[in-house]
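The complex appears here minus one protein chain, its other protein chains still in place.
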Amino acid sequence: MLHLNLLRLVARGGPKRMMATTTKLTSVEVNDKTGIATLTLNRPPVNSQNVQLLEDLQTSIAEIESNKSRGLILTSASSNVFSAGLDITELYNTDEDRLRTIWRALQNAWIALYGSSLPTAAAINGHAPAGGCLLATACEYRVMLPNRLIGLNETQLGIIAPKWLMSGFLNVLPQRVAERALTQGRLFTTEEALAEGLVDEIANTKEEVLEKCSAFIGSFAKVNSLARSLTKLQFRSENIKEFEKIRNKDLEDFVALASSPETQKVMGNYLETLKKKSKKLTKF
Amino acid sequence: MLHLNLLRLVARGGPKRMMATTTKLTSVEVNDKTGIATLTLNRPPVNSQNVQLLEDLQTSIAEIESNKSRGLILTSASSNVFSAGLDITELYNTDEDRLRTIWRALQNAWIALYGSSLPTAAAINGHAPAGGCLLATACEYRVMLPNRLIGLNETQLGIIAPKWLMSGFLNVLPQRVAERALTQGRLFTTEEALAEGLVDEIANTKEEVLEKCSAFIGSFAKVNSLARSLTKLQFRSENIKEFEKIRNKDLEDFVALASSPETQKVMGNYLETLKKKSKKLTKF
Partner (left out) sequence: MLHLNLLRLVARGGPKRMMATTTKLTSVEVNDKTGIATLTLNRPPVNSQNVQLLEDLQTSIAEIESNKSRGLILTSASSNVFSAGLDITELYNTDEDRLRTIWRALQNAWIALYGSSLPTAAAINGHAPAGGCLLATACEYRVMLPNRLIGLNETQLGIIAPKWLMSGFLNVLPQRVAERALTQGRLFTTEEALAEGLVDEIANTKEEVLEKCSAFIGSFAKVNSLARSLTKLQFRSENIKEFEKIRNKDLEDFVALASSPETQKVMGNYLETLKKKSKKLTKF
């Protein structure tokens, strides 16, 4: 049910916002006063993740790391969606090389964010299903607008969340809650997410969301930054090592699963539903 | 205190229900409408686990897996006890081969349930100490009648919960809570169990308990079942691998501990207490 609502939203955003652009799909702005960098995902209408967006994201993270920013806030240019996750149109009816390229781009973007030495916060100013939730949970802190949805709903698409993503999810949620949510492909409302600890705060406007993220990063003001980043990496190093060990196997597992006739069929049905919803909605 | 209450209950159930039976000790019923299989433990009076019950349980799980059921609900034919755990009379005053056989049967039943690819729920319609709690926590969801007891009280009998069972317990409870409960041999009331997350819901009648379990399994209706089961196994694979690695050592450790004079003495005292309680109660 939640999922259908989301499809509707995605579809609704579509016609209004589809302005093709050849420029980069992410932008970085550093606040001179606070030294905090805001990284904005900007692929209208719903920041669905194609190779370009993921590569731009990775580049922007690297740029912020090298700029000696005091922290990184990840947010979205869309007013309703943080990121809709992987662009299913790029996974459907394609060849294995293309599947490999997009999955590798997702892996690279995730590890860059998850393993960042900087303080990181997600300003979740809209829905964050699948790959959107993946980026949010790679950060250290999450502030979200009310009445939006967040979660790893991969099983509903016949895909499975990879082990490294599962580990990141387990950093945030208890095992019992995480196993159930992932097997159900559950999307949490903002309020449910707060109750379980999947997000840390709710704020009513994008400005407030960004302010609360800045305040979190400001909480490290008196902390020695080398000790801070070594401590963070110590917490995450086991998952990072495990990820590096299975990275290639994970890539081939994904390609095999995503290119299978069964999964392709589920994706085809999904895209069909999306198209119908979109047509229906644009009539009004 | 809690433990004594349970002994009393076990004892009370005794004389009323001891109908020896040569038939199988478990039964399976599949609901034609929902496709959900209900597996009932049926060894009166208290479903204490002997080799036969454990082997029947394993067989029934395998049968349900191969029948393409939509899910598995584990419950008990007794009105007051889900399962009282391992049958201590089979552990007392016996030889090492017999100890080895029963422990192997317990290992096999547990791994069959814990690693099942199906959605699993425990309809805990009565007390669930020791091996009863083991079966319940191997499932993905737990619904329980009020005012019953559940927990791993092995330390009170001089036995230690094996490492693989501890891992299953840690899937459900935070480490701090789990360590304390296991060292204390704590039995939680239904209400305490709910507060800690050891059970997920309370229901007032067996029918309601079964309905809530069905509703949980129904929550996977729109989920791709292959993706679901791969996701579940990914969560549990580390514990499963670890179990396979230590399975034989665990077996020998158990045999050594259970056959030691100290443990045999504790068990003897326990059975004596049980007999006295039983006599005392049958006088009334």
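Observations
In order of appearance the chains are A and B, and numbering begins at 1 in each one.
Just so we're on the same page, a residue touches a chain if its C-beta (ideal position, glycine included) is under 8 Å from a C-beta of that chain, and two chains touch if they have at least 3 such contacts.
None of the values given here were measured: they were computed from a predicted structure.
Within the whole complex, the absent chain has one touching residue among B:Glu90, B:Glu179 or B:Glu201, and that is B:Glu179.
Residue B:Thr155 is the one among B:Thr101, B:Thr155 or B:Gln234 that touches the chain missing from this view. Considering A:Ala195, A:Ala215, A:Leu230 or A:Ala256, the position touching the chain not shown turns out to be A:Leu230 (whole complex). Contact with the chain not shown here comes from a single listed residue; of A:Val28, A:Leu170 or A:Leu257, that residue is A:Leu170.
Of the residues in chain B, those that touch the hidden partner chain are 3, 154-161, 163, 166, 174-176, 178-180, 182-185, 262, 266.
The chain not shown here touches chain A at positions 119, 140-141, 170-172, 174, 197, 219-220, 222-224, 226-228, 230-232, 234-236.
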